[in-house]
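Heads up, one of the protein chains got dropped from this complex, but the rest are sitting where they should.
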């Protein structure tokens, strides 16, 4: 039952780059408020903003063997995404695996478990979004699978889906929808820019969005 | 049942400023060890130390409509305080709302839920204490109330109460007691300064506070 | 039943220093993947990497009296380790206690509870690993014990055990095993250095560790 | 600062009895969807459905002294409500205190902390809603207060407020509003009874509540 | 973007019935140790053991409107499965909705949020697996979708997938694999029955499964 899927479609590089620049919150809104991974996944250092194609890993609790298998499948621009088969916060990933991943062109790791060697990963500039930081070691005894669909942070992730991650967390965009979502994100950024100027000038959202009649209709009273 | 209360008393500006300078831990002690909000409310960036008059918001889960309403009620020096009516970690607040709030003179946000656009909020210098960071969007469909009493982080907050927040978290001071608490805080700071010098010189708390007889009376044995 | 134990063996200073340099993850692996404290214990500021002999404190919930007692027992190079007798996140420790502890040569605090005065502790360079940050004050009414065995972060800690702590968390090494563990850690660091170079050059862990035959034997299929 | 307030208004006995019969969910709805305590407060045994006037207790973590003080203030029909001043799950209450409380006519306990002697409390028929079950003992060293306003389970509770509790959890009704809320609850029960018959007969809520036009207007599509 | 999908394939009734009889743990093992929903989903009463075709609901936090829409789509033998779009523990479902669901032949509810009217649901024999019990009410303001793929309890659920639930929790079986999984489950039950008799007679798993050589080869020492 344990497989490594070698081939899957990836989104175009310029689309992925555009999604990285748009950022998590904008991309999430642009695709209809779907795709946010759980807020328990946090960056281990601040300021990274990346996007890449998902290389997915389903791994047993406390066993990081499949990370070695997955790294061989990484192409430049990919992001590793790991979900344990039962909740586990052990430290699956550290500076040696990061060295190997970076040598393959990997842009980061999203993991619904723990990582370690935080200081080294930060110095290397390798971004990680994880549920925990833990030095607790793992074993290499039990198989998992690579590039099968997984659930990570409460979202379904397929190999090749675009992962966008920044200080707000992580969002997933289906591979086939990436270009469309990017268009919507760009439109949204333009609209937001205009609104920002008006709000900075002191105009109220109540007026810009014409909310007052609807608030009154719903029954809001000022006293 | 949904109301916006426009008028409420605020503490004097110099009292609020004094409380900001005293900081959360000192103010909490000075008022008799009450008023700390839950430790689950953490700053999104380090180093802010502010105080302001609470503009309170009671909002449904996943609905940030009342934030727009509340911002109109903000006066310079106020702090927004939001509690959802049932636990929710969605991202109620981001850089557009922060732009609007700053244009009104708002000093920060305390929210028992999620926020997003962390990088922008940090760059803008807008301080937030929240229970979560989440890009998950919210709707504008259901009314809440503004400036009614709320429970946020396990503490009752009334409009006009003084909110003090720093890297230690958040404490609330009743509006009518703010001046008295400030006096007590100043006394405490003076006393602490004297103690700090003695402790730094190597004196022990056991001796400074004359704890040895009471420890012996309680039965502590040295072996 | 409440005692302060004055005398206990400590590891040699150069061994402790060596363990500090090896860091938490390496030490944890070197002693056979044991000794990691729970990942809920996090540093209040990033970048500290220390080791020291444990001075242990068993304290009631919300009562920090024993910290004053323990500081008298601190010798230069020690680390305070506190566990409450029932779960509690109140702020047991702040800048005054840190001033006193530093005056005694204390290298840090590991506490399965809360601390406060985060900004001051950071400015002083006093490292703390804690479960929470909370300004909530504590009392001085009930005895505990000092230098008895405690459970902190899910690990048994005895006075004199070596505590190693960095951004990955905290690990405990038995006092009698410290020198042996250090030897193993040094060996491990040398091996890792060699592997790092090969991985950085693009070699795969699959090949370096000769994993392919065992993966095939377990039944992993590539599709 | 530590006080015991002896006198406070209670709601009428028949109103309290009526609210008990209506139950938590109905009372919560009848007063406009407010007043539910956090879902972390669960009954220690199933099937109790009670209401009573709150005798409130603010107690330090791990210290149950004030329970003894509070029991003297109990009048027949009251319910004890305890909140610790910082989060604590120790076992504040067991069969001896329950024996004493029952001798005073106490109808139950709501506690945002732990209880013990579960088997005895169940055999005695004394209902408790708590955050934890824990045999961990407490001390009697530090004062708290009785019948001051507290926050329990995320709701403000004043002495004399009506507490309603059943298998759904706990709701608080302000003392002055108890009669009005009871009227609304009775109306609601009548309306629900009629709806229940129609739903049991196979009619759909979509039709009974005439939801179809509004769903269509919002844009719901059937495919 | 909000849709109700009316048609989807269901598994055969006798297959579903067979899976119900096999139970959650056996079905989970029979399909290769996949499909378990998170252990945070617990039955509100003990002893139910059911299976049915999933009617899925994606709902906003604190908004139960789509439950009314979904009930119209229920066919006899179906199970409702609801996931909120952001974490929420409000009480989405109670005795009125259960009355309506039962009138349509619904066999139960799996919900990654809260329910209420526990006593009534138990008396009606309507089984629910939920993350929380909460009387907190919900609104009917924002659309969601019915019978789209959702993530509930950390597992992807599609309309028509077979849900099996008992006191161990909940497991999902893909609709197309249900018959195959049932065959595997039956085989497993037969094997387990034989093992049970041997174990009850005092034989050891070490011998029945011939574990001793492999334990020795791995290096286990008896001292």
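A, B, C, D and E are the chain letters, set down in written order, and residue numbers restart from 1 in every chain.
Keep in mind that, in the parts below, contacts are C-beta pairs under 8 Å (C-beta built on N, C-alpha and C of every residue); 3 or more make two chains touch, one makes a residue touch a chain.
Small disclaimer: the values here were computed from a predicted structure and weren't measured.
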item	value
Visible chains in contact with the missing one	A, C, D, E
Residue, one of D:29, D:78, D:117 or D:168, that touches the chain absent here	D:117
Selected from D:13, D:96 or D:216 as touching the chain missing from the view	D:96
Selected from E:15, E:80 or E:171 as touching the chain missing from the view	E:171
Per the touch definition above, residue among C:13, C:124, C:156 or C:216 touching the missing chain	C:156
Residues of subunit D in contact with the chain not shown	2-6, 65, 68-69, 71-72, 89, 91, 94-97, 99-100, 102-104, 114, 116-119, 122, 132-137, 140, 143
Absent-chain interface as seen on subunit C, which is shown	1, 32-34, 36, 38, 85-87, 149, 151, 154-156
Where the unshown chain meets subunit E, residue by residue	23-25, 28-29, 33, 36, 39, 42, 46-47, 49, 166-169, 171, 192, 195-196, 199-202, 204-206, 209, 211, 215, 218-223
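Please note the rule applied: only the chains that are shown with their structure count from here on.
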item	value
Neighbouring chains shared between subunit B and subunit D, ordered by label	C, E
Interface copy of B-C among B-D, A-C or C-D, judged by whether over half of the contact pairs recur	A-C
Mean-CA-position distance for subunit D and subunit A (Å)	41
Between subunit D and subunit E, centroid-to-centroid distance (C-alpha), Å	31
Touching two or more other chains - residues of subunit B	33, 36, 85-87, 89, 134, 136
Contact graph of the chains (line, ring, star, complete, other)	other
